[in-house]
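As you look at this complex, bear in mind that one protein chain is not there, while each of the others sits in place.
Letters are used for the chains, namely A, B and C, taken in the order the chains are written, and counting of residues starts over at 1 for each.
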Amino acid sequence: MSIQEILDHIHLEMSRRDNRGQVASYIPELASVDLNRFGLAVAMADGQVYSVGDADVPFSIQSISKVFTLALALGKVGNKLWERVGREPSGNAFNSILQLEHEQGIPRNPFINAGAIVVTDVILASSSPAEALAELVSFIRYAADDSNIYINDAVALSEKQTGHRNFALAHFLRSFDNLDHAPELTLGTYFHQCAIEMSCRQLALAGRFLINASGMPQLIAPGRVRRINALMITCGHYDGSGDFAYRVGLPGKSGVGGGILVTVPGKASIAVWSPGLTPLGNSLLGAEAVQMLAQQAEWSIFG
Amino acid sequence: MSIQEILDHIHLEMSRRDNRGQVASYIPELASVDLNRFGLAVAMADGQVYSVGDADVPFSIQSISKVFTLALALGKVGNKLWERVGREPSGNAFNSILQLEHEQGIPRNPFINAGAIVVTDVILASSSPAEALAELVSFIRYAADDSNIYINDAVALSEKQTGHRNFALAHFLRSFDNLDHAPELTLGTYFHQCAIEMSCRQLALAGRFLINASGMPQLIAPGRVRRINALMITCGHYDGSGDFAYRVGLPGKSGVGGGILVTVPGKASIAVWSPGLTPLGNSLLGAEAVQMLAQQAEWSIFG
Amino acid sequence: MSIQEILDHIHLEMSRRDNRGQVASYIPELASVDLNRFGLAVAMADGQVYSVGDADVPFSIQSISKVFTLALALGKVGNKLWERVGREPSGNAFNSILQLEHEQGIPRNPFINAGAIVVTDVILASSSPAEALAELVSFIRYAADDSNIYINDAVALSEKQTGHRNFALAHFLRSFDNLDHAPELTLGTYFHQCAIEMSCRQLALAGRFLINASGMPQLIAPGRVRRINALMITCGHYDGSGDFAYRVGLPGKSGVGGGILVTVPGKASIAVWSPGLTPLGNSLLGAEAVQMLAQQAEWSIFG
Partner (left out) sequence: MSIQEILDHIHLEMSRRDNRGQVASYIPELASVDLNRFGLAVAMADGQVYSVGDADVPFSIQSISKVFTLALALGKVGNKLWERVGREPSGNAFNSILQLEHEQGIPRNPFINAGAIVVTDVILASSSPAEALAELVSFIRYAADDSNIYINDAVALSEKQTGHRNFALAHFLRSFDNLDHAPELTLGTYFHQCAIEMSCRQLALAGRFLINASGMPQLIAPGRVRRINALMITCGHYDGSGDFAYRVGLPGKSGVGGGILVTVPGKASIAVWSPGLTPLGNSLLGAEAVQMLAQQAEWSIFG
């Protein structure tokens, strides 16, 4: 089967599913998204894109943004980042505060909320929030080769109004001297980065900077690409990371908007979107769709 | 550089290291091992082996045995195994009992001690301890194509005499009805499986059943191989798994005897041995050696 | 109202209660006890006893035995006991293993299971299990001035057969070198001490050694009595200790057989028995009955 045929088959299969999970309900902008939305796009190394369903409908990338800010932060401070955040799976929920207390304010990895807040704080060392967000959006637009990518300010505002747990994390980090800026400032930037909207097509294209394919322009060094992929496979789905690695066999990063960015090193970048979530906060059908795609295309980093 | 040249270079480099970690001290058989031992072997898909140092000296494989018992247990009960053990990184030490209490006696994954004890218990459903151990050793001998592989009974006995923490785990599992046999029986088997001795050469050869190389006889189905590799990369180094994936970029399973088995899917199987451990219980120089090897051979599953 | 009138009133009130909690179900001997049993006895300093209901029916004192073994252990080793066990409420269930791991094998207090196992282990330093149990029963018989008090061997055997959680605790303690004897030996003694059977009358009489009343023979020093009472009020009801202190205002120690021993310093000793338990493992109606008694008799250590 061709990639397009595989995608069509998956699309049909997913359209028949009754159990689609639950949309995130904590802000109106996410709660009102149609649970039946489904998009899937595959960008090959050469820029060719295959897609099905709502692959051109923008959605809130939310925590998928953490992959881009991690790349930027590593570009700015290199391995000094790891003095402030770890590289281990957390064994806890995405917004857990437990390990921070036992581990003296060092978040377990850059993909749980606490770690991502530290990463954003690192970026703000050399830029104002506005500059940092402009740089981030520019980076993503350049990677996607598409200038039509924006932050949804209404989403950012809603996140701020309901972000008590993230404020708790930020103040907690600050109590351990692991936040250099006022919580309001760092979180203001963080909420805006999470409110970036992209379609599956845009996200798949942008994700190619993480696949180390020959002939592509390199946005970051190949060794760094490999290491970000390693973090994605061990930590990219919070406390469901082991399960995703087991079932899909590819690095991925999920967002609470229902999107997942998945890399096929050397070959392709995949973006899927289905807004219904599992209790762990990952897209239910998104993971299933990618599992089918990886199996049928015989894409696995494990041979 | 050829593989052999890379190995020679690593061997020289490692011989110069002052900080070699600490040998495991809880049983005399491990405590008396020479901290300066170092072996490294690479088995290619075609059976060719490259090696340096003490690559022909047998050592106690300890927790590396968990990879083999997992393969056997999946062969016996398939996915029913996952009703009794999870697939997520633990975020805690190899012998931690914490999450068992919060998670109702379901160990987080088959590579922490609690999970490996459940795996051994599963194998005992259809075999006596003697039969199960015979089957395990036969499997390993067949995979390594070497009949000169044995269990060191003195090590097994020492493990039993000092294995209070493992007895605690086993009784705890039993209190949650997640152990079908008496703790003495399951642990008796478990201590013997950990006491298998192999050289790096033997272990690298045996490890080829996990690399899905074309032309090799398949001991287990390719899909299962991929999934075991996924578990190795997310959980194979206890609470150091994220760091190993980040630095080395390959699936691996460590043992407290100082060995690490590493797979290069489709290409090669690597075994390294340096008995000095990090505080997390993984071979200090072993991980460094494999990191150098992966970098210089340009072996990474992440592109 | 006289004490007897208060007891009669409480008896009537308790007989009308529909929600009586759940009997402990893990061993047949406790599971088969009639949920409608209710006994209450008050022994005044001068030896006068008031009672109602099943106050002369023996029941399994279970963890109430920990008060007596604590007194014996303090008599043997004095304050050296506190090198092996703490004096703080645990914030966790009676059989939790969590804090043992974080706190290096030092149980939080002598009334949670882990701590009581250490206390029994201390007593065995100078006695065989048979001698220790004989000494314990003699102490209780002397305190109660009643030789008709025995250990129920069938209960002890059942406890042993289902005591996986306690075996886990004992092995865990041993892994931290905080158990001097084989788990089988210490737990064998522990299960027998828990299997002592007494009636409310006997227990109330025996409990007088903890009330420091003038004119009574002193079994242990007054300062030690006060300190055991302090431990009872802060730790005597596991993770329900704060609530018991708040509602009743008197030191108490509960057992999973449904009994509670309560002291009124300087005045009286109370024993109540209702086999139905709360989810925390304390007698539901037992606590209510004592709360009523304390209120109507105006007995509170808080003025």
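Keep this in mind: a contact is a pair of C-beta atoms (placed from the backbone, for glycine too) under 8 Å apart; a residue touches a chain by one contact, two chains touch by 3 or more.
None of these values were measured; they are calculated from a predicted model.
Contacts of the undrawn chain with the visible chains, over the full complex, involve A, C.
Checked against the hidden chain, the listed residues C:Ile117, C:Leu179 or C:Ile211 yield one contact partner: C:Ile211.
Only one residue from C:Asn95, C:Asn152, C:Thr234 or C:Gln296 touches the chain missing from this view: C:Thr234.
When the whole complex is considered, the residue among C:Pro89, C:Pro129 or C:Pro183 that touches the unshown chain is C:Pro89.
Across the entire complex, the residue among C:Glu135, C:Glu197 or C:Asp243 in touch with the chain not shown is C:Asp243.
From the set C:Ser51, C:Gln99 or C:Thr186, the residue in touch with the chain omitted from the display is C:Gln99, counting the whole complex. For chain C, the list of residues touching the undisplayed chain reads 86-92, 99, 108-109, 211-213, 222, 225-227, 229-231, 233-235, 239-243, 245-246, 249, 251, 263, 265-266, 300-303.
Think of the hidden chain as still there; on chain A it touches residues 96-98, 101, 164-165, 167-172, 174-175, 183.
Here is the rule we use: only the chains that are shown with their structure count from here on.
Shown here, the protein chains touch in a chain-like sequence that does not close on itself. Computed from the mean C-alpha positions, the centre of chain A lies at a distance of 32 Å from the centre of chain B. A separation of 47 Å divides the Cα centre of chain B from that of chain C. Multi-chain contact residues of chain C (touching two or more other chains): none found.
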